[in-house]
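Heads up, one of the protein chains got dropped from this complex, but the rest are sitting where they should.
Take a look at chain A:
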Amino acid sequence: MAEGLTLDDLRIARGEDELLRLDAHVAPGEVLTVMGPSGSGKSTLLAAVIGTLAPAFSLEGRVWLDGRDITALPPEARRVGILFQDELLFPHLSVGGNLAFGLARSVRGRAARRARVAEALQEVGLAGFEARDPATLSGGQKARVALMRMLLSEPQALLLDEPFSRLDADRRDRVREMVFARARERALPVLMVTHDAEDARAAGGRVVTLD
C-alpha cells in the first residue's frame, strides 16, 4: 500500500440505510476536501476514520494509513489527529496541560516534555502561555493551541471537521493558512469536511461532494 491515507471502498450504513460510500487516496501533503449538506454523513465519515463510529453504524471497506490497516484499531492506536469546529480544549487543564496531554509518550522526562511544550507555544506565538486557563484565550489563540496539541501527538494524518467556521473572516484566513502550512511541512495527508466553498478553494486539493 502507498504512503498516505487510503479509504478503500468505504461504505457506512445505519441499519439498512446506506449513509455514504467513498473510495479515495490522499497522498502525504495533499488535502482532500469532502463537501456536502448537513446530514450527508460528513462527520460520520470522520468518526469512522478516527475510530469513534457509534455502534449503531456499520462500516464496510478498509482504512489504510501509510500501509497499515487501521480499520479495526482503537482510536488511540491509529495516529490520526482531528480538529473540530470547536477547539475542545480540556477546560480542567491549563494551556500547558492541554499540550502535555497531546505530547507523544516518546518524549520522556519532565524537563524534556516541558521544553517541548514551551517550544510548541513559541512556534505559534504564544510563548509563556503554559499556566493560562484555556477559557481566557481568544478564539484564534484557542485554535492555535488546539492545532499544536494535535501536532504534538505526532499524527500521521490529519482530519478537519469544519475547523474554521467558528472564526471571524479575518482570523479564518490566517488560521487556515497556518494549519495547511503545518500539514504540508510535516507531509501529512489531510481529509477535510466542510460546507464552506472558501475552505475548499484555500485547501487547493481535490473536492468530493457527498449528497
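Here is the rule we use: a contact is a pair of C-beta atoms (placed from the backbone, for glycine too) under 8 Å apart; a residue touches a chain by one contact, two chains touch by 3 or more; residues count from 1.
The rule we apply is simple: contacts and distances are computed from a predicted model.
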Per UniProt record, name of the chain withheld from view ["ABC transporter, permease protein YnjC", "NADH-quinone oxidoreductase subunit N", "Electron transfer flavoprotein subunit beta" or "Chemotaxis protein CheW"]: "ABC transporter, permease protein YnjC"
Selected residue (touches chain absent from view) among A:Ala104, A:Ala127 or A:Ala187: A:Ala104
Among A:Gly4, A:Gly41 or A:Gly81, the residue in touch with the chain that has been omitted: A:Gly81
Among A:Gly41, A:Gly96 or A:Pro155, the residue in touch with the chain that has been omitted: A:Pro155
Hidden-chain contact residue, picked from the options A:Leu32, A:Ile50, A:Ala143 or A:Val179: A:Ile50
Chain not shown, touching residues in chain A: 47, 50-52, 54-56, 74-76, 78, 80-82, 84, 86, 88, 90-92, 94, 101-102, 104-105, 133-136, 149-150, 153, 155
